[in-house]
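For this depiction, one protein chain was excluded, whereas all remaining protein chains were kept in their positions.
To keep things simple, chains are lettered A, B, C, D and E as they appear, and every chain counts its residues starting from 1.
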Amino acid sequence: MALVQQSSPHAHRARPTSRVMLWVIIAAVPGLLAQTVFFGWGNLINVVWCIALALATEAAILKWRSKPVGFFLKDNTAAVTGLLLGLSLPQFAPWWVSAVAVFSAIVVAKQLYGGLGSNPFNPAMVGYALVLISFPLAMTTNWAAPVGLWQDAPGFGETLSAIASGQQTAVDGWTMATPLDEYKHKVGSHTAAEITIHPTFGNFVARGWEWVNAAFLAGGLVLLALRIISWHIPVGFLGGLVAMSLLFGTNADQYAPLSLHLLAGGTMLGAFFIATDPVSAATSHQGKLIYAVGIGALVYLIRSWGNYPDAVAFSVLLMNFAVPFIDYYTPPRTYGHHKARRGLPTRKQD
Amino acid sequence: MATMAQSISRSAIGLGLFAVITGGTIALTQAVTKERIAEQAARAEAAALFEIIPESAHSNDMLNDTISLPDAAVLNSGEAPSAWVARQQSDLVGFIIPVTATDGYSGDINLLVGITPSGELLGVRVTGHHETPGLGDRIETRKSDWVYQFNGHSLANTPGKQWNVKKNGGEFDQFTGATITPRAVVKAVHKTLVYVRKHQAEIRQSLGLPVERGNRKQRNAVASHFSEPEH
Amino acid sequence: MTQLWNFGGGVHPPENKSQSNSRPIRPAGLPAKLILPLQQHIGEPARCIVEPGQKVLKGEVIAQVGNGMGVPVHAPTSGIVERISLEPVPHPSGMSDTCVVLIPDGEERWCELVPQPEYRKLERDQVLALIRQAGIVGLGGAGFPTNIKLRPSVDRKVDTLILNGAECEPYITADDMTMREKADQVMAGLRIMAWLLRPARVVIGIEENKPEAIAALRQAAEGSKTEIAVIPTIYPSGGEKQLIQILTGQEVPSGGIPADIGVMCQNIGTAVAVADAILQGKPLISRVMTATGEALAEPGNFEVLVGTPTSHLLTCAGVDKQRMSRLVLGGPMMGYTLPNTDIPLIKPSNCVIAASASELPAPAPEQPCIRCGQCAEACPMELLPQQLFWHAKATEFEKAEHLNLFDCIECGACSYVCPSSIPLVQYYRFAKGEIRLQRAEQQKSDRARVRFEARQQRLDREQQEKDQRRKDRALAAAKAQEQKTADAQTRAQDGTVTDERAGKSALVEQALARKKAKTAAASAERTEPSTQLSEEAAPSETFAPENADKTPAAETAPSVEELEQQLTQAQAKLEKMQSMLEDARSGQAPNVDKLERAVDKNIERVRRAQRAIDDAQQQAVPANRNAEPALSRSND
Amino acid sequence: MTEYLLILVSTILVNNFVLVQFLGLCPFMGVSGKLETAMGMSLATTFVLTLSSVCSYLAYTYLLEPLNLAFLKTITFILVIAVVVQFTEMVVRKTSPLLYRVLGIFLPLITTNCAVLGVALLNLNRNNNFVESLLYGFGAALGFSLVLIFFAAMRERIAVSDVPVAFRGAAIGMVTAGLMALAFLGFTGLVSV
Amino acid sequence: MWTGIIIAVAVLLGLAAVFGALLGFAAERFKVEGNPLVDQIDALLPQTQCGQCGFPGCRPYAEAINNGEAINKCPPGGEATINALADLLDVEPQPLDAEHGAAQAKRVAVIREDECIGCTKCIQACPVDAILGAAKHMHTVIESECTGCDLCVEPCPVDCIDIIVIEPDIRSWTWAPPVVLDKAPNEVPSATDARVIATDSQAETREASLL
Partner (left out) sequence: MATKTSREIIRDGLWSNNPALVQVLGLCPLLAVTSTVVNALGLGLATLLVLMGSNLAVSLIRNFVNESVRLPAFVMIIASFVTCAELLMQAYTYELYQILGIFIPLIVTNCAILGRADAFASRNPPGLALLDGAMMGLGFLAVLVVLGAMRELIGQGTLFADMHLLLGPVAAEWTLRPFADYPNMLFMMLPPGAFMGLGLLIALKNVIDSRIEEKRKAAQVETVSAGSKRVRVTGSLS
């Protein structure tokens, strides 16, 4: 009989990474459902396609790097990346757009850096940003109109064939500018009242989008409750956005109103699911706050003055870029120390 | 101190020597190529103009045959824009006005608008823009034929409301995915036509045309405005 | 109600305490043999003062304090010292250390004990000496000699004495049971310590999951000013630093000790040991230990003699060998696994867990860190465990240190929560060990540099002096020569012309003789004649590497040359040895036989070198390199 | 005032010299292995870039332009830069060994930093006046420093990752710079200059 | 045309002369000598003074490194030293140059005292004066000062000096890093690796004599 030899601790809490990732997937389900209810089958098809592709790509690349494939596939992170891409791409994005996005997310952003845990940038957002600048046409014209505004609503089969046909643009009438897009292009030349006449705004804030965002918010709260994410990032993100909005004024004729910022586009998905990607986010509480407030502020900045109507992807990437630096300068204060030791160890000079 | 003086003079002379040699080389090359460069620059500048009014369609030195435009702030095309005039023998073929559309998707779009004396469009060309590659850049002739659809339009044959993209109920195609850029261009062209109609009198005058058709007295072109563009 | 503070982090592992705290403390009895390591504490090992075969009495000192900090070791029972040898000891390395192996005679005959119930009449130092003589070390973990801890340096007044009854680790109930059953002894020990330290405040911190112990202590402390503080159940509230923060709100400064902020923390068991030592005169020869785990039929707490092999304790608790998959000494969070059951239990051992495979299953393989920050949430020291881990893994120790690696108390809370099951603590231990090694090496190399430079200077100086001397002598010689020449000239001028040639040769002869004499004289300064050559050659050679090695040509140079060089060296050595031998023989020196052996060896060496050359010459030139290892082997 | 602010925003973010305009890439790739050195390089570049932007402006406006020698601008500018750099190096080396340790070794590298000459040339293209030249140079340097420092911090992290062997070193650095440039595209349109 | 050229040359000449003078002035005025880098390099070398690098001692090698010598020639320092040097000089670390020997475990010299004839040869050879003894008397090595350079072995006429590897004992033992299982199965280092004591990732088991 042999005795196990092992270093302490000998007890472990049973919540492995794969389970954490599974929870993220589960928490995203309400949002996905809301998307399906309000925007049709597109997201669901995208999600399935992206996840399948993500797993296949990850397996292939792990094989190439001669890493144990099963061991790493089981951690579910590729699935999360695929899921988040599927959730954020336009509903009628042609299949190859998703494929390029998934491929660049998994290969370039993740595995080239050494795979899980090593990627400095959020893989899903790398994929998204990359296709956004590569294929602006496919990425701006394929947003589904909210259910109810469809002329001749496409069913599952039609949606699938639209995506699978690979056409850069979907059938007119199925698609519509997103509320953020619409606002962005008319603000300044139109008054708020004139802008919001557009059917995409619906009766409340942004037809369909408001419920999708609410659903993601709910899922995010589940993650918070499970302590899978800490409050710093979502609060920082939304706080930064709100603060900027208040700072630049709430005059809806000049700038998009706060409600639109919060409930349209990928705000809640970004705040709870994307900015919180632990691998590419800052480490300490203070660092997380800086990182998240930065994202919120950048989202506002780019949405208001930049070219891109929804800026979550770019803002997340930009702050990812700053994360290692932030980490160096925001270590927590350790027990028994007066203040935190910031920066780098100074080389011993004798 | 001797070493200091020595060091100074040695360095100064050494570097000076290089200056003479290298400066000489450059200056020589410059002297040799100066004329050709000026010519090339002028030709490049002219290329867009000649696309609108081909060389076969005019006989004057269009590059140096310019008129200054009055009250041209509406065209947003620089401080004192001047239009190029094309003439076939003594007939006025048309003139080309530089215009800037300010409401593009990102930044200004620089256009050349060619107009016949009767106010009909000879052609429109884009000389500079920052629109999104792949979306807004189809206003370039290299990317699509879109700008050619202006040819032949005039205020007379196209009513004011029609000066818009189809999506907004106008005459002109937009391209998929980008309405803002074409709308901006259409607007700018329209504005130019309106401007020309408004300032018809002055323009005719500076073209040397009688306000009432008839006086075809030649006038020397005002060439002094034209200057070599910075690169 | 005592005011309590929070500390950051902490975890709630399943407690698993009921298995062992439902039975009273039982005596574990006498094992067949006792293995007593000479070092059971922090400091220097004790010095063994018994011989194999010697009979010892229970409580007799068998090892005295060595030359550093330490405490004595006592015989836990009467018996015969079987041997003093290297035995496996409880240590994470699983290595062996010097132990005294004692075969009990079963008589349990005590040596003479000197109780000091009137300790208040003694000097404090006397009481501390008694504590030290009783071999008491901290029973809560590190095993730091208690007497040293109880004597804080003059400038540090202890205001608060804390008795650590938190026992926050799962499974362990030794302190719990001690408090329940020996509450009076605990209080007595506490009183002694309080008398020694005169603190303004005395607190006993107990986690709220031990109501019986709390009740027992409340009763025992009735009427005294001792506070019984019931603290929340969270691991690691029993960590000294955490407990201090909970009870006083103060933090022990990094790198400092609790006494720096006027606090001292002692374990429950330590208090009992102090009480026994002072009031009954008994040294620390047994302690309460928990034996628990699913592999045991009757888990519980036992009064165990120090040095008892683990197997004995397990048998007492009814072990089922088949179910036992892992044997942990200490708690599941900080304990280490034992490779076998022969290992003895020592003073700081407080718990043995004989766990079944399902109870403490092997964790999943290590996955990459996802920087989820769970570890940072759990860390009671508010470190950044994941950053420490990344740096430790990448062996960027400087950065790990910068992030306060050395403040880590190795509590294991971070590993406990890590979803990627990374053995974080092991990484930290590794990094700490490497850093300590590096520091030691750096110190050593600094010292080596100093010594080397000092030597170089000395050599330079000596060389200069020698040069000077030689110059002086040469000068003197030249003068003499001049004188002589002048003399000779005058003589020659005086003398006949035919004599001239003879005179000249005489002069040459004289010069030669002088030179010889000089050489002889110079070498006489040193031990042996030929040293001088090397001595004089040394400085120049020190900075001019053998040119054959420096030029690229050396790379391709046939190694026959090298071999020949070796041969000449060997021959030189041989000659020297032979001459030394002759000297020794003539001088009847005591080292003649040594030298004979040396000469033989050198003859052999010359022969081997010769053979190597022959071999090398036979082979083609490129093969020469291969001959080299053979030669270096011949140096053995 | 806003105009000047816009120049800064534009040069630091929107038209970042390194990631958008492709200037100063060699030091960006070469001196970003360690955060400490990157900081030294940033300081040195900021100083030289600002100074030489101004000096070149002066040389052009008061020497070349009046004499109609625009074609000598490249050689003049590079001469100015080389001399500024070398002179600074000598002075720093002598007067402040401490500062020299921080910046000194980077100074010679700056002569061949395209950003420095680039700023001088772009000042002309953009018809910047004196203050604008100053700000433009300073902003460019800040933008350079910003990405250099962030990049260095990131490379330190990447250095300990399990990057596939073929990509270790410069290759993954390039990919990272590419992803950063991707992120910076998010700023397009922020300021239309 | 020629006037243009002459103006151009003259302007450039003027500029260059002024700048040249400036630099000449600075070169003379701000001249410095010395290099603190050598000290920093020297501090990183192990000071074994063994000469395996091909230089007579660590300091000469430090000077050579400062002048561009490769940093991978010091076997006693091994990989750690190479990495530290690479870090200091901001160059890529290279593997140890085998021509200068292989990295070895820490060693010390021990003199077999009953064989020592007291010739003092080893004393003269030891670069750090780590050997004690007088002529014709037994010599000993001060273990704490010996760098293990083995320079004393060769000169000893009776070969009574051994170089022994310092074995870790329970007091010098340190924890080994855990073994990571993220390589393909065939690349996983064997669990019997001497340094591996215990890991979380690979439950290594040992035979135990139970009871």
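Rule of thumb we're sticking to: a residue touches a chain if its C-beta (ideal position, glycine included) is under 8 Å from a C-beta of that chain, and two chains touch if they have at least 3 such contacts.
Note that the coordinates shown come from a computational prediction; the quantities given were computed from them, not determined experimentally.
Student: From the listed residues A:W23, A:F135 or A:F237, report the one that touches the chain absent from this view.
Tutor: A:F135
Student: Consider the whole complex, including the chain that is not shown, and state which of A:Q168, A:S259 or A:Q286 touches that chain.
Tutor: A:Q168
Student: Write down which of E:P127, E:G148 or E:P178 is the residue touching the left-out chain.
Tutor: Touches the omitted chain: E:P127.
Student: List the residues of chain B that touch the chain left out of this view.
Tutor: 7, 10-11, 14-15, 18-19, 21-23, 25-26, 29-30, 33, 36-37, 40-41, 43-44, 133-134, 231
Student: Touching the hidden chain in the full complex, which residues of chain E are there? Just list them.
Tutor: 16, 19-20, 23-24, 26-27, 49-57, 73, 75, 98-102, 121, 124-127, 151, 154-155
Student: Tell me, which residues in chain D touch the chain that this view leaves out?
Tutor: Residues touching the hidden chain, for chain D, are 19-26, 28-30, 71-75, 78-79, 82-83, 86, 108, 111-114, 116-118, 121-122, 125, 165-175, 177-179, 181-182, 184-185.
Following the convention adopted for this analysis, only the chains that are shown with their structure count from here on.
Student: Just to be sure I understand: going only through chains that touch, what's the smallest number of steps from chain B to chain C?
Tutor: 2
Student: Spell out the chains that contact chain B while also contacting chain D.
Tutor: For chain B paired with chain D, the chains in contact with each are A, E, in label order.
Student: Look at the interfaces C-D and A-B and say which one is made up of more C-beta pairs in contact.
Tutor: A-B
Student: Please compute the C-alpha centroid of chain A, do the same for chain D, then give the distance between them in whole Å.
Tutor: Between these chains, centre-to-centre, one finds 33 Å.
Student: How many angstrom lie between the CA centroids of chain C and chain E, rounded to a whole number?
Tutor: Going by mean C-alpha positions, chain C sits 25 Å from chain E.
Student: For chain A and chain C, what's the span in angstrom between their mean Cα positions?
Tutor: Here the centre of chain C sits 53 Å away from the centre of chain A.
Student: Specify, in ascending order, the residues of chain C that touch 2 or more different other chains.
Tutor: Touching at least two other chains: 92, 94, 321, 324, 337, 339-340, 362-363, 365, 367-368, 393, 415, 421, 423, 426, 429.
Student: Out of chain E, which residues touch more than one other chain, so two or more?
Tutor: 4, 8, 11-12, 15-16, 19, 23, 27, 29, 43, 175, 178, 181-182, 197-200, 203, 206, 208, 210 - these are the residues of chain E that touch more than one other chain.
Student: Going by the contact rule at the top, pick out the chain A residues touching chain D in the complex.
Tutor: Interface residues on the chain A side: 65, 108-109, 111-115, 118, 120-121, 126, 129-130, 133, 298, 301-302, 305-308, 311, 313-315, 317-318, 320-325, 327-328, 344, 347.
Student: Provide the residue numbers of chain B that touch chain D in the complex, in ascending order.
Tutor: So the residues of chain B touching chain D come out as 22-23, 26-27, 30, 105-108, 130, 230-231.
Student: Which part of chain D faces chain A closely enough to touch in the complex?
Tutor: 35-36, 149-151, 153-154, 156-158, 161-164, 167, 172, 175-176, 179-180, 182-191
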